[in-house]
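With one protein chain removed, the remaining protein chains of the complex are shown where they sit.
Labels run A and B following the written order; every chain starts at residue 1.
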Amino acid sequence: MNPFKLLLLAVGLVALFVAPIGQGNYIIYTLNSWLLFSIAAMGLNLTLGYAGQVSLAQAGFMGIGAYVTALMTLAGIHWIFAAVLAISSCFLVGLMLGYPALRVQHHFLAFVTLAFNTLLFLVLRNEEEMTGGSLGLVGMPRPDIFGLSTGGNLQFYYFTLVCFVCAAGVMWWILRSPWGRAFMALRENPIRAESLGLKVRRQTLLAFAIGSAFGGLAGAIQAPLVQFIEPHSFGLIHSLKLLLMVVVGGSGFFFGPMLGAAVVILLPEVLRFTEGYYLIIYSALVIVLMAYSPGGLIGLGQKLFDKFRPKQQARHDLKQGVQL
Amino acid sequence: MTETILSVHNISKQFGGIHAVSNVSFDVKRGEILGLIGPNGSGKSTLFNCILGQLKPSAGHCEIDGRPTDGVRPADLSLMGVGRTFQQLSVFPKMTVLDNVLLSGQEHEGSMLSRLFGPGDAGLTKKAEQLIEFFRLTPYRDTEAGSLSYGQQKLVDAAMAFMAGPGIVLLDEPAGGVNLTMLTHLKDRLMTYNREHGTTFVVIEHNMEFVMSLCTRIIVLAEGELIAEGTPEEVRSNQTVIDAYLGG
Partner (left out) sequence: MAEFLQLILSGLAAGSIYALAAVGFTLLWQASQTINFAQGEFVMLPAFFVLVGMTVLGLPLWTSIAFALVLSLIVLGLMFKKLVVEPMLPHGTLPLVIATIALGVLLKESVKEFYGATAQPFPAIFPQTVYNVAGASISLQDIGNLTVSMLAIVGLQLFLGRTRTGRCMQATAQNPNVAEILGVNVKRMVLYTFLINAALATVASVLISPIYLAKFSNGETLGLVAFIAAIVGGFNQIRGALVGGLLIGVIDNLSAVYISAQYRSAMPLILLIIIILVRPQGLLGTSEGRSV
């Protein structure tokens, strides 16, 4: 990483730290949801943008995370333990779902996850004894971390920010390891990757399971943030929303999901004047974006940047080496 | 370690009623550069795919280092030390040359977990850089492979096949679409690598000049049958071969 990028990163972190100070509760809450959805979208980006598989159950995994956390913290267990269980159960469910689906070609994972998200919704709604049914669960406590209370909105924002930075760090670590290189190779040319010794199915499965685990973490934060969860918050439409975040921001780019989450969360505010037409305009924009820039907004930015940048890289032939 | 690294036993392959390959047998000795030639449709590619376990032969079997290849997954074949290239270009275009080469070696090192928690290059940067230097690609180390010229990408492709340090590399038309200067360079590199590391090569090729000057031994297929076998000189003067090419 060069000094310029490091500086940019530091500026970004400071901005995230300063952003909520002096703001009203609504803005803090919105920023908080943005961080939370960025975590979930980051995980989905690993599945979609790096390993090239469509998962339509990311909201479902958030749901698992949120319900596990809610049930455990309501029973008096500390959030940390609840979150660990939430994350690992999402990872395991991801493995169990992905294993059969990835045995076959096409976008079978998309269908399996679609079915799973719908099934999960039914279970959450019908098993009232445990999940509270349509009424959901309320009153999840906000945790104390090392004696610091996160009860206030601002404190909880910083709590989420810490989780976000940790999650981004883990993601960065994965992507810079040989695994990250393997994920990229899978997306670009799976047949060649396999001929070089890459276990395609195992690697894809891991990408999906890790991506799902990020959903679990997001859910674990959502439960104490909203302090009210019900099945509809984790329906298929929210999985689609998360998918759109990744795609709109730019799938396969590290910062794509963060940008996408910001757009998807802020756009309703910007398009508020359009009233009910918001989703219509939004979905039409997505179609246009896909047609012109499958790399999303970041991809679009890169395209424009390349277009206007003076051409100077064509002089490789001045260097020494094979010139053909 | 036996003398023979690859042995092909009585391979036949039929598609419907068509005999693509009929009863072909041969051995490849360690350190050899074997050429596999024949007119279009002579069954070279079918045979190649049978050797690599991608097609199930109708009869016969192939062994690499004494282990049958039939039904072995491509990834496991690679881990057995079998490198290959494809007829079409197959580098990872959005990854740098270094990353392309690193990827080709990383799965052969350590375990799944060590590849997550260990160093980002799996400790292979030095080896990869040596290979890149070997192919005179060092100036392009950090260039996206997709932006290199066709010939340069062919070199990257070869470097990737060598990276895992395999005992045998199967090259599918390495000379296809490559210009003359690059061809000489490629040939020189293959022969040097063979000399320095004793790696065995099996080369499928159309370009006769290239094969004749590169290979130590040549096998000629026509209409699915092995019609000649020998040194380049022997094959060049073999009447059956001349007839097969001119008559075909």
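Things to note:
The rule is simple: a contact is a pair of C-beta atoms (placed from the backbone, for glycine too) under 8 Å apart; a residue touches a chain by one contact, two chains touch by 3 or more.
Bear in mind that the values here come from a model prediction, so they are computed numbers and not experimental data.
Interface note: of A:59, A:140 or A:243, the residue touching the hidden chain in the full complex is A:243. Across A:108, A:158 or A:255, the residue that sits in touch with the chain not pictured is A:108. The hidden chain makes contact, of the residues A:100, A:152, A:169 or A:268, with A:100. Against the chain not shown here, subunit A presents residues 48, 52, 54, 100-101, 103-108, 110-112, 114-116, 118-119, 122-123, 126, 191, 236, 240, 243-244, 247, 251, 276-277, 279-280, 282-284, 286-287, 290-292, 294.
By definition in this document, only the chains that are shown with their structure count from here on.
A separation of 41 Å divides the Cα centre of subunit A from that of subunit B. The touching residues of subunit B, when paired with subunit A in their complex, are 73-75, 77-79, 84, 86, 90-95, 99, 102-104, 106-108, 112, 115-118, 120-122, 135-140, 143, 149, 151-152, 155, 160, 163-164, 179, 181-182, 185.
Only residues 174, 176-182, 184-185, 188-189, 191-200, 202, 316, 319-322, 324 of subunit A touch subunit B when the two sit together in their complex.
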